[in-house]
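The complex is shown incomplete by one protein chain, all other protein chains being positioned as in the whole.
Residue numbering begins at 1 within each chain, and the chains themselves are lettered A, B and C in the order written.
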Amino acid sequence: MSAQALLDRWNGCGYYRHIGMRVLRADADGSEFEIEIGDEHLQAYGTAHGGIVAGLVDAAMGLAILGRVPDGEGCATVEMKLNFVAPAMPGRIQGLGRVVSEGRRTVVAWGEARDDTGRLVACGLGTFQRIPPSS
Amino acid sequence: MSAQALLDRWNGCGYYRHIGMRVLRADADGSEFEIEIGDEHLQAYGTAHGGIVAGLVDAAMGLAILGRVPDGEGCATVEMKLNFVAPAMPGRIQGLGRVVSEGRRTVVAWGEARDDTGRLVACGLGTFQRIPPSS
Amino acid sequence: MSAQALLDRWNGCGYYRHIGMRVLRADADGSEFEIEIGDEHLQAYGTAHGGIVAGLVDAAMGLAILGRVPDGEGCATVEMKLNFVAPAMPGRIQGLGRVVSEGRRTVVAWGEARDDTGRLVACGLGTFQRIPPSS
Partner (left out) sequence: MSAQALLDRWNGCGYYRHIGMRVLRADADGSEFEIEIGDEHLQAYGTAHGGIVAGLVDAAMGLAILGRVPDGEGCATVEMKLNFVAPAMPGRIQGLGRVVSEGRRTVVAWGEARDDTGRLVACGLGTFQRIPPSS
């Protein structure tokens, strides 16, 4: 699968489309995402729900891994931990992911979300299981 | 705010409506949620995206806290950690939350997601900041 | 290895002896530990260092797994998350562990530490890798 095909595959899935989240880049150096926070992402206090931010950080970590492992491999989130350090206000939020440690079966990744001023909104650390092409 | 008003407030917010997630109960014993996983929740492998499951567990923990603290108080997720133990397949998923430790400023909560057979899909532990009514 | 041999093996290892931590029980229902917090466990503020509490909770989760898997299997902590909800003061602290979800390769466990009054000191959620007897 080409790099563009990987982006197209994910940008075309139901969740990304429904949420309006897009992966812009996923290669050996990491991943980059964007989402425009609107009314449909807000919880009752008027800021983006934790699920939106968590989905962005989870995806940024996962695609950072897919941009790095051999073609055809998949990965599944075993667990992740997220700190929400500032509210995600309506507007553009950027997601960034990178691999911290790559093992044969398990990969640890870092993900973060930043607003348009570059301010950190959330950061996370996750554990992913590599899924061989044949499985 | 009555117990019903609390549920109505959250069920009416943008994220809950857009995702199709509903809180059924939030009281001193905990919270109960439901969501029907459909195409709009799926990632490229055909199971619910981590953001959906994370949003459900985060919300279940948060509403378990709101169902317990004095009327008018709010809470914000400081951080959470989630284990994804089984894929969330299309169909109904239940979210459950309960308070583990209630401090004056910080509350620790447990949340979990189960499928219709009762199988554990995900579980998590989160730290929340209490927000006084006046702020 | 008998149940007693499992306890003896762990109670005899360098860390348990140096720290003064003991596993009292490890079976299919979970594990139970104890430690007497003294001067050698304290950080500069006069309460037990996070490493002591973390070691207790990690061990409680790990032995809860070893008390449940087939004889000869091992397990390794992939990651863990811990909430410190109250200071661990000098005196007896109890550690408790139990399995939350048992997969073929990965087990999720819960651990907690309580003081002699039963008050929760810390709780945690960890991911462990099963290590087959032959490896």
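To be clear about the criterion, contacts are C-beta pairs under 8 Å (C-beta built on N, C-alpha and C of every residue); 3 or more make two chains touch, one makes a residue touch a chain.
These figures come from a predicted structure and were not determined experimentally.
Touch with the chain omitted from the figure is made, among C:G30, C:G55 or C:G97, by C:G55. Where chain B meets the omitted chain, the residues involved are 78-79, 81, 106, 108, 127, 129. Although one chain is not displayed, its contacts with chain A can still be listed: residues 81, 83, 85, 100-101, 103, 108, 120, 123-125, 127. In the full complex, chain C makes contact with the omitted chain through residues 9-10, 12-19, 38-45, 48-52, 54-56, 58-59, 62, 74, 76-84, 87.
Quick note on the criterion: only the chains that are shown with their structure count from here on.
Distance between chain B and chain C, defined via averaged C-alpha coordinates, is recorded as 29 Å.
Each chain gets a centre from the mean of its Cα atoms; for chain A and chain C, those two points are 33 Å apart.
Residue positions of chain B touching 2 or more other chains, listed in rising order: 81, 83.
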